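With one protein chain removed, the remaining protein chains of the complex are shown where they sit.
Going in written order, the chains are labelled A and B, and every chain counts its residues from 1.
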Amino acid sequence: MSAGAWLELIASGLITGGIYALVALGLNLQYGLMRILNIAHGEFLMVGAYLTWMAQTSFGLHPLAMVPVSFALLMALGLVVHRLCFKRLAATSPDLDVFEARGLMVAFGLMFLVQNAVSWIWGGDLRGYDFATAPVHIGNAQFAGNKLIVFALALLFALALIVLLRQTLYGKGVRALMQSPVGAQLVGIDTERLHPLMFGLGLGLSGVAGCLLSMAYTISPAMGEPYTVTALIVITLGGFGSMSGALAGGLLLGVIEALGMHFSNPSLKALLSYSVFIAVLLLRPKGLFAK
Amino acid sequence: MSTSVTRRSAVQALAAGAATLAVPALAQAAPVRVGYAIARTGTWTGGAQVSQEPNYLLWAEQQNQAGGLSVKGTKRPIELISYDDRSEVETCVRTYEKLMGSDKVDLVLPPWGSNANFAVAPLANRFGYPFLAPTALSKRLIEMKLPYFFLLLQQPAPMTTALVEMLKANGAKSAALIYVDDLFGLENYAALKVALQGSGISLVEDKSYPPGVKDLSPVLRSMKDKNPDAFIGFTYPPDTILASKQAKEVGFNPKFFYASVGTAFQLYKNVMTPAGAEGVLGMGSWNAKTSAGAKAYFDAHTKKFGGKEPDRWASGHCWAGLEILTAAVAKHGLDRKAIRDYVANTTHETIIGKIRFDGSENVATPGTVSQWQNGEFEVVWPKTVATAALNPAKPAWK
Partner (left out) sequence: MNERQLFVRDALVLFGLAGWALALPAYASEFVVSLALTCLMYVALSSSWALFCGTTRYLSLATSAFFGIGAYAGALALERLPWLAAIALGAGLATVVAVVMGAAVLHLRGTYFAVLTFGMTELIRHAITYFEKSVTGTVGRVLMVVPERDTIYLTVLALAVLAVATSIVVRRTRFGLALQGIGADEQRAQTLGVNTRLIKTAGFALTAAFAGAVGAAMSVRWTYIDPPTVFNPFIGFQTVLIALIGGALTLWGPLIAAIVFSVLAETLRLQAPQVYLMALGLLLILSVLYLPGGLASIRADTAKGWWRDIRALYEEKRYEWSGEKARDKRRERERRLA
C-alpha cells in the first residue's frame, strides 16, 4: 500500500478515535469522580443526536449551532437525573460497593427507559441528514469534511475539559474529590454542589458527542449501546478517572481498529476490541498508562 | 419525508379505516379473517414497514372497496388481525400459534425476514396454512422441503449468477467484495464464489463485517488502492448507506458499485440524493414500468401512504404473493389444502411477471440486477425483463 494510503488509514483511525475519546470523557468523569458507572451514557448520546437531527430537519437549524444547545439541554437533564436517582442512592447506601452496584442497576434501568422513550417518540427507522459531506483533500489523502469538523471539535472539547480540570478551582476540587472524598470534604469542598454539576457535565459532553456524530453517521434508537461499550473499553484502557488517559486511549483504540480492519476484516475487529478490553481489565486493571 | 409519528398514526388510521370498511359489508357476509405478525418495533421494523405491512393494508383496503374478497364467487370483507412481533422470533412463533391454533383464522400472511420465516415455516406445515413469503432468503429453507411454505424472492444462486453475467458481459475483470456476517451474507458469498468460477473475473479483496458496523472506510480505502472494476456488497440497508457514503468520502469510484439490500428502497434515493445515487446497482426486480399492473399498484401504494413508494424488490414480490392468494381464494374458497395445491401447481401471472414454484422456490422469476438512473431504480439485467439499458460506467459520487 502506498504511503498516502497508510497516512489516510492512520488518520482515519485517529478521527474515529477522537470521537471515541469524547464519548469516553463524560463517562470517565462520572465514574472516576462519583463511581457511577453510567451504562446509559450511550443513550444520552443518542438523545443529543436525535435533538440535533430534529432541529436540522424540522427547524432548519445548523448542526453546529446545536452543539452548545445539546450541551445545555443534556446538562440540565443530567442535573435532573442526578437529583432524582443518584442523590437518594448516595444517601441510603451503606458503603461504596453497594452504591456502585445500585448505581449500575439504576443506570441499567435508565438505559431501557431512554432508549425506548426515543424509539416510541421518533420511531425505529434510520434517520440522517447531509452535512459537509464534500471531501476535503489534504496532501495525497482525502477525508470527508464533516469527519474533520467532528474530529477538530472532539479534540477541542477534550482538551478544554482537561484544562478545566487542571487549572480552574472547580477542576482542582473535582480532582481532589477523585483522589480522596473524605479529605476533600474536610478541606471544605462542596460535594453536594460538585456531584450534580459533574454528572450534568458528563451528560452534556455525551450530548455534544451525539450532536457531532449525527453530522457524519445515520442515527437510530439502538445506536447508543455500541458507543457505551466503546467508551467502557476506552476508559479501561486509559485508566478510570484519568482524562488524558481517556483521550490517549480513545485515539489509540481508533488506530488499532483501523489497522485491525485493514489487516484482517471488520468481523475480527469486534473480536479484537473485546479481547483487548478483557485483557486490560484482567491484566492491567489500572489502565495501560498507570504508573 | 414525513416523520415516523405521522406515518405511524397514518398507518394506524388507515388500518382502522380498513377495519371500519369491513363493517358495512358485514351485513352481507361473514368476514374472511386474515392474521399476521409483523415487526412494528425493533430491528426488523425498517424492512417490514417498507416491504411488507403497507402491502397487506393496501390489499385489504382495495379488496374491501371492491365489495370484499371473492371466495369462490361470494364477496366477503377482509378482516385483518395483526400483532407486533417486536422483532423477536419467540414472540413471532407465539403469535402464529395463537392465530392458527387458538383463533383459527382463515388465512395467514407471513412475517418479515429469514429468521422469523424459519421459525414459522414448520408451524405453517403443522397447522396446514399456506405461507407465501416475500422476504425470506435462504437455500436452507428450501432444503427443508416444507409443502406449505413458498418463497417468492429470488434466491442467492440466480441473483449472483445474474450479477456475474452482467459484469462479464460488460468487460469487468476484477471485483472487491464485502459481506455481512450472517446467513444472508454468507449464502450470497458462497453463491458468488460458485458463479465467479470460469467467469474471468478475479476477486481482489473479500472482507466480512459484523452487522451494525460503524465504519467501513479502512476497508474501502484499501479497496480503492487495489482499483477493482467492480465493488460488490452483500449488505443490509444501514450498511448499504454507510458503504455508499463512505465510498464517496474516500473517493472510491469503481465502474460498477453494487450493494444488495437497501438500494431498492426509496430511502436510498432520499439519503444519497438522486444525483448521488446515480449509477448504483443493487437487487431489484421491478418498477412501475414492468407491467400495467405494476404501475397501478405503484400509484395506489404511493397515493395511500402519502408519497411513500414501495421498494423495487421485495414489495413487488409481496404484492405478487397477495395476487396469487386472491386468485387462489377466488377459485378454491378457504380450503387451505386446495389453496396450497393451487399455489404449488400453477404458473401464476402477477405484476412482476410469471411466478411458478418448484417445491418451495420460485423458479420463474429470473435473477435480476437494477440500477439507479435519473431518480428511478431500473431493472437493467437480464435484457428480457429490463426496463432500461445498463449504464456501464458509474459517474463519480456526487
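Here, a residue touches a chain if its C-beta (ideal position, glycine included) is under 8 Å from a C-beta of that chain, and two chains touch if they have at least 3 such contacts.
Since the structure is predicted, the reported quantities are computational estimates derived from the model, not experimental observations.
Of the candidate positions A:Ala65, A:Val80, A:Met105 or A:Ala160, contact with the unshown chain belongs to A:Met105. When the full complex is taken into account, the listed residue touching the unshown chain is A:Ile278, out of A:Ala65, A:Val80, A:Ile138 or A:Ile278. Annotation for subunit B: contacts to the undisplayed chain at residues 40-42, 83-84, 86, 89-91, 93-94, 97-98, 101-102, 114-115, 118-119, 121-122, 140, 144, 181-183, 186, 190, 208, 210-211. Subunit A residues in contact with the hidden partner, per the touch definition given at the top, are 35, 37, 85, 88-89, 97-98, 100-102, 104-106, 108-117, 119-120, 229, 232, 267-268, 270-271, 274-275, 277-278, 281-282, 285.
The working rule: only the chains that are shown with their structure count from here on.
Subunit B makes touch with subunit A in their complex at residues 3-5, 7-8, 41-43, 45-46, 49, 178, 181, 207-210, 212-219, 221-222, 224-225, 237-238, 241-242, 245-246, 248-251, 267, 271, 273.
The touching residues of subunit A, counted against subunit B in their complex, run 1-2, 5, 8-9, 12-13, 16, 119, 121-126, 128, 130, 133, 135, 142-144, 147, 217-218, 220, 222, 226, 257-259, 261-262, 265-267, 269-270.
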